[in-house]
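What follows is a single structure, and I will ask about it in a moment.
Just one protein chain is left out here, and the rest sit where they should.
To keep things simple, chains are lettered A, B and C as they appear, and every chain counts its residues starting from 1.
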Amino acid sequence: MAGKLDLDPRVVRKARRLAARAGQPVVDLARSHTTVSVERAVLRLAGVRGADPDGIPWVNRLVDAVVADVGLEHGVSLPVFDALRDYGDITVLAQKAAAGAVRFRVPSSSHAARRTAVKFARVGLARVDRRRAERDRLIKRWGDPSQRPWIYLIVATGDIHEDIPQAQAAARAGADVIAVIRSTGQSLLDYVPEGATREGFAGTYATQENFRLMRAALDETSKELGRYVRLTNYASGLCMPEMAVMAGLERLDMMLNDSMYGILFRDINPIRTFVDQRFSRQVHARAGIIINTGEDNYLTTADPVEAAHTVTVSQLLNEFFAHEAGLADPQLGIGHAFEINPDVPESFRLELAHALLARELFPDAPLKWMPPTKHMTGDVFRGNLLDGFFNLAGAMTGQSILLVGMMTEAVVTPWLSDRDIALQNVRYVLGAAGNLHEDFVPARGGFIQRRAHQVLGEAIDLLDRIADDTLLNAIADGTFGIMRRPADRGKGLDGVAAHAGDYFNPVTELLEAS
Amino acid sequence: MAGKLDLDPRVVRKARRLAARAGQPVVDLARSHTTVSVERAVLRLAGVRGADPDGIPWVNRLVDAVVADVGLEHGVSLPVFDALRDYGDITVLAQKAAAGAVRFRVPSSSHAARRTAVKFARVGLARVDRRRAERDRLIKRWGDPSQRPWIYLIVATGDIHEDIPQAQAAARAGADVIAVIRSTGQSLLDYVPEGATREGFAGTYATQENFRLMRAALDETSKELGRYVRLTNYASGLCMPEMAVMAGLERLDMMLNDSMYGILFRDINPIRTFVDQRFSRQVHARAGIIINTGEDNYLTTADPVEAAHTVTVSQLLNEFFAHEAGLADPQLGIGHAFEINPDVPESFRLELAHALLARELFPDAPLKWMPPTKHMTGDVFRGNLLDGFFNLAGAMTGQSILLVGMMTEAVVTPWLSDRDIALQNVRYVLGAAGNLHEDFVPARGGFIQRRAHQVLGEAIDLLDRIADDTLLNAIADGTFGIMRRPADRGKGLDGVAAHAGDYFNPVTELLEAS
Amino acid sequence: MTIVRPYGDTTGDGMVQLSFTLPIPYDKRAEGAALQLAAKMGMDPAMLVHSRQMGDGFTFFVVYGRVRHLVDTEQVQVVERDFPLLSAKEVNAAIKRGLRRRLSVVGACIGTDAHTVGIDAILNLKGIAGEKGLESYREMAVLNMGSQVSVPELVEAAREARADAVLVSQVVTQRDAHLHNTRALSAAFREALPAGRRPLLIAGGPRFDELMAGELGVDRIFGRGTTPREVASYLVHAVVEGTR
Partner (left out) sequence: MTIVRPYGDTTGDGMVQLSFTLPIPYDKRAEGAALQLAAKMGMDPAMLVHSRQMGDGFTFFVVYGRVRHLVDTEQVQVVERDFPLLSAKEVNAAIKRGLRRRLSVVGACIGTDAHTVGIDAILNLKGIAGEKGLESYREMAVLNMGSQVSVPELVEAAREARADAVLVSQVVTQRDAHLHNTRALSAAFREALPAGRRPLLIAGGPRFDELMAGELGVDRIFGRGTTPREVASYLVHAVVEGTR
């Protein structure tokens, strides 16, 4: 695939260098701060389970209690594992703490607490490791999809018990990856709901139990089909780190996880997001999970032609942050989308140029290719046509993961029949023209090459400016998705703290040691 | 466009040589026979108009009377123009003849009759010439479509007065060419109905008055749009030569006119067809009309992959016959179609190979590209998608005339909204990907080149066999469209006669002199 | 289960999609008119999700919404196959045993219809969907007259061939051509031959309503996706076993 655009390797190296320069201050920030959700994630890994009768998880109650007593800046691990000596069971400790029966302190001699914390964290990570090994085993047994791109389908009934049969039906009809969309409100909840749920709006709550139920159902179907069907959810929103842990514990295979989506589209505080982000990616790295970044979203608010280079910039940043957090290239489901107004002249060739640029910039990443949404209308006949051209662009540019577009995009969350029509569309395009990339050779110096070079050039200019002026300022200025998000605003800021000198986090320590 | 397939010019020349060898005996046959319809066509050019109270045209009554008296083998011109001396007006003569009041003879000294006949024929051809000049003038004034391919739409209500507003609406919505489909029964009528008609089945009767009405309506719309909108009908069936004359007289711009369609799909006698064919093409040549050949039809009865080479053979034969009849390359709307089962692996690339082969074999012909019909089903969503890929293949291979496919192909003759959806489809594809051919470079020795070479090779083998065994035998054997049509069977054979030594046809004489 | 509703993405949601054109230009009132039609069709609530004016005086609409109607699967009327599906061998054996002569079949596209692919699929050797056509049955004598056969020609041929069954295909349906032609067929046979000597009349084509056989005066109608074996089995049932 590589080489169709004649990209100059020196220019590409320069782009990466600039991305690193722009990203490093944010990494430094992330390394020197913690958040309530990072701490809760640690406790989840350490084995705290369940929720109080109001549905508030014990991890939340426990972290709140610790913070109330000693603040967040030391991390909760030392206070908690120090206190654990007197309780034995960590969930029991959480319950007592919630009842106000525990007083936490930062132990002055922290050796014992550290040792216990590391032991618990090790046990948690060992569970994650086992699930990863299990995934490898099952893929070996049942096999990977026979074709690229993998076919990625969304399920979104709001009810896990309706989702399961729909997901199974979709897998039987050809889906390689199932994503269960979350309920609209969840990303702003500062806790993770518990148990099996049936009442989401336009999506189903992400809970550990729902993860487990769906993974088990898909294992059944994978076995039946002789093909390992992957499961995706979202490590996004205020509980991003905890979602990452839950995904690792329940053998999810991919997670939507973007460095800026929460900032831009959920108005979550930038610092909160970057801190949560780094931790969640470290966990994903360990769990062997493929992340999906969210550059597609920018193109729903910004113009996909004008703002094409912001996608490239964001991809390079996402890559830098991912590498820094320990993710390997095959785990980088870098996102981009087919969102150009179909009335724009040469729109399809522009899409090809953009998609090919991503392909050639990230040759080893399993790129995720997102379908048209913004310019889908209630004209479902036209919608199915546009989705066909999206599928074709994906095949012609060697995309890795194809999120299947629905003709009813502008109307409803997908119906059963929409999914079937969409899969027929994909099957036709891949079967009839899946190898057309062999005959697709953009002319040297022609429209497609010129456009790709232009976008890369604009991306480098922008990265240059960001590197000088800081990424946080760029975000505040509306650089991405034309959303302005200052670093001192947004949700969840009160759950962030700079590390004290004695900050301790056994999970980070283990993850960074490995 | 040329050169993408690396065709060897020597091989192409060989194919043409073989086509000439296979076609020549049929030309000889056509030159030495006449038919009732050829004779009626001469009389129409000479000015016979109107029909008897039962709707049987006076040309039919006149030819029948002549044939009854002296047979067909001399042609009707000498007997008619001999008798005309006594009547003056040729339509009056026809009416008298119908009433049994005229006795025809073959004049022994035919000088005077010949001169009159030639004079009348000249007047008729002068009218055709004037319509051609008028077309040239109007195209100059209003302009040609701004894009290739031209967009060709079908109208088929059965009622000329419903057809007209639908055709005008289609032209306003972007159609460059309007074809009025004929009623199902018409091709087997051995006369042309008269007047404006409202009662066709799945098509509207082709009458001179309907031609006139529609051309006038489209002139109005052309003026309004500042773009000359072309009109198409059928020179096909038992009255093919007369249709050609009517088209010339009423300034139609294109005519469906295939050398074998009537034989294969209407079970019309092969000799009748070839004789009618040659005459009608000579008239088209004079009238500056673009013919559309019908190779698309073979693929509805035969398998489009297995029988691909029969399309190529037929195209080469159609070209040979057309050149022989005096048509120039820009008048050869050679037909082919996107009919491969969409479930066949690589079907789209096969279509590209076939379409490109036609394009490169006939670089100067305005190729007519026909949409999927056989594998269209009641699944209209999928249908619109398939039509989109058809449009794309047309754009990628530089087709000249695009017959727009309808999502309801398998359901109904097109609805107003079907046409609108189909035109939106075309507009999207041409706007978004109309220039994709620049980036479409089949790999040397790759799938597409190999397939095109294979089809051409099979075509040459088949032409070789036909040249040895005769085209008439090939047709009898079911070579084309797997329809077996022996030369001594089929409709209309009784209207054919071998020329007597004194056969005379003033129109042929003038056309062959020019 | 006997009562069901349309299904969008949740059991019982009743969701359907509808599209149509109204002969009025686009404006708010036209949208209201479209919703009125949807309401009359039983959609409630109906969402108008797309409207597009075409030319001067027409607007195309797409509507999504819930219908109130229930579907009772027990009330469904269909022409169920009321005869056993036989193998070619069984068909031949039954004819040999039952008739002691070959079963004579005459087929054609009548009227101005020239769509022979369907009837050829039933009659010709080649067949369809992996099944060979009736010509391949040793115990059948098949005459396929091709397309655009007039009814009188067909009656004549049937008489000559002493046809046990006459099979006609009708694909063009515009202005109900298929119904007119089929009625003309049955009337002609009724007129030409006494009841006892009349061949079985079978019509086929993709847009027929199989329930209309009686109304059209034929013995049986076969629709979309018919295979030769079904027809052969029916012939045994109706001609050989005389159960028509």
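Here is the rule we use: a contact is a pair of C-beta atoms (placed from the backbone, for glycine too) under 8 Å apart; a residue touches a chain by one contact, two chains touch by 3 or more.
If you're wondering where the values come from, they're calculated on a predicted model, not measured in any experiment.
Just to confirm, in the complete assembly, which displayed chains does the hidden chain contact?
Across all of the complex, the chain we cannot see touches A, B, C.
Please identify which residue in A:Thr300, A:Gln454 or A:Asn473 touches the non-displayed chain.
Candidates A:Thr300, A:Gln454 or A:Asn473; residue touching the omitted chain: A:Thr300.
Just name the one of C:Arg29, C:Arg138 or C:Arg162 that touches the chain not displayed here.
The missing chain is touched by C:Arg29.
Out of A:Ile56, A:Ile139, A:Ala202 or A:Leu493, which touches the unshown chain?
From the options A:Ile56, A:Ile139, A:Ala202 or A:Leu493, the contact with the absent chain belongs to A:Ala202.
Of A:Thr91, A:Ser417 or A:Thr470, which sits in contact with the chain we cannot see?
Going through A:Thr91, A:Ser417 or A:Thr470 one by one, A:Ser417 is the residue touching the chain not shown.
In terms of residues, what is the contact footprint of the unshown chain on chain C?
The missing chain touches chain C at positions 1, 4-8, 11, 15-24, 28-33, 35-37, 40-42, 45, 47, 58, 67, 69, 71-73, 75-80, 207, 209.
List the residues of chain B that touch the chain left out of this view.
156-157, 159, 162, 166, 377-380, 408, 410-416
Name every residue on chain A in touch with the hidden partner chain.
Residues 158, 165, 168-169, 172-173, 183-185, 188, 201-202, 265-267, 300-301, 410, 412-413, 415-417, 420-421 of chain A touch the chain absent from view.
As a working rule, only the chains that are shown with their structure count from here on.
Per the centroid of Cα atoms for each chain, what is the distance between chain A and chain C, given in Å?
For chain A versus chain C, the centre distance works out to 53 Å.
Nearest whole angstrom, what separates the Cα centre of chain B from the Cα centre of chain C?
Computed from C-alpha means, the inter-chain centre distance equals 33 Å.
Which parts of chain C, given as residue numbers and ranges, touch two or more other chains?
In chain C, the residues touching two or more other chains are 52.
Quick check: what residues of chain B touch more than one other chain, meaning two or more?
Within chain B, the residues that touch at least two other chains are 421.
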